[in-house]
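Heads up, this is only part of the complex; the chains shown haven't been moved.
The letters A and B name the chains in turn, as written, and every chain counts its residues from 1.
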């Protein structure tokens, strides 16, 4: 019988990982410090009933994002803007350390960082998601965009996998045309679909610090060994659009280096997203 | 407010017995099972059944917290059936609702008679059924996948649990209820069984059936379970063949 909710890496293994990174600039799975694991993005795979979806494999980490559409009231302080809501669900089947129940602080942080990247980059053009009342703008409705990201298998770097799945799902989302009549009734045309309007592709690059070395895309073991981590989100206009440190500390010089790494590596990830979207559209 | 309200079709079945999705009354939808697609779980299975897409995974036997829930003479089987928010037409709010709490219990009880729980006193075996896409019959598809995942986890069992539904549309009993039949049909019966022992471990029904129709429906469901049972065994075989091939491949290299 194995113990529940516990993952123990031997001290010896920890030392080994630190040593080879320090001395050989090589990682336990053979990667170079700045290499991602194999990335697979499958958009519109028919795994969900979402209006958009993407399944991402990042090495052994797997996440599935689905987008559902609904119609509702705008927030009172932004009446001309659609609503985007991002949730992350760490399914208990994804890891022996995940428990059923409402999202914990890690899941909430994950979702909020994904959300901030999308929102800051204005990846979804929320201004285009208003359903106007014919005469009274005070009765306008808006599209509600629910982005739900499910963690299916956890082998580290959930942040970048989630950001990839999130943006790929949004970019392949179609929304039904909805109109409002004079008396406020909504008529949805489920046959007439249009793509969700998007304007940017934010992707996140997570960098871990092990000893003096910065590595990208840490796997679960590396996360546990790392002294600190930082997620830097960059979009296809080369703008940094979200940052989140995840414990530990960085020197100013390390931070500068991390920013440079993120701007470079983000380009690879953006290409992966573009290719996945193209493939999904080709199959449509 | 939901924009995805469906309207009932004019009819669910033709005079010649063709169902709304083109099937004959005793025809099942396509079923595909894949074993072991998750790394962390001790056992896992993925099932495509009609438009259903479901992941099942097993952790255990493992320590049970809090300890006072453990049983001195056997493992505690726990089960969570969960629908993803994006598994339905209108987004489902995350978290357990009354339906999923009931189905978690029902699936657990459907699986329990198949397992030798007394071999692992003081532990828990956790079964997770995650519905990614729902299309009628998630409980039977989930039970079927979960039993395979238990086998994949190496949990000692008497046999696999196989499951199927039967419905009624007017006077016709239809096998493996489809989406529209589920919404607007006249009855719905879910059954699971240990095919090797001819034991029924789950039986649920709603709508109305005469006692005679009920007995007939049970018979139809049992026959279908035998087919599902074959698919389950084949899926497990395939995974082991793959492993054997990989090991052979490694050796030969």
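Things worth noting here:
Note that in this section contacts are C-beta pairs under 8 Å (C-beta built on N, C-alpha and C of every residue); 3 or more make two chains touch, one makes a residue touch a chain.
Only a predicted model underlies this, so the values are computations on that prediction, with no experimental measurement involved.
Protein chain copy numbers for the full complex, given in the shown labels, come to A x3, B x3.
Heads up, the rule we're going with is that only the chains that are shown with their structure count from here on.
Distance between chain A and chain B, defined via averaged C-alpha coordinates, is recorded as 30 Å.
Chain B makes touch with chain A in their complex at residues 1-4, 38-41, 44, 53, 55-57, 59, 61-65, 80, 82, 84-91, 94-95, 120, 123-124, 126, 128, 130, 132-134. Against chain B, the residues of chain A that register as touching in their complex are 1-5, 46-50, 53, 60, 62, 64, 66-72, 87, 89, 91-96, 100, 102, 146, 148, 150, 152-155, 176, 178, 186, 188, 190.
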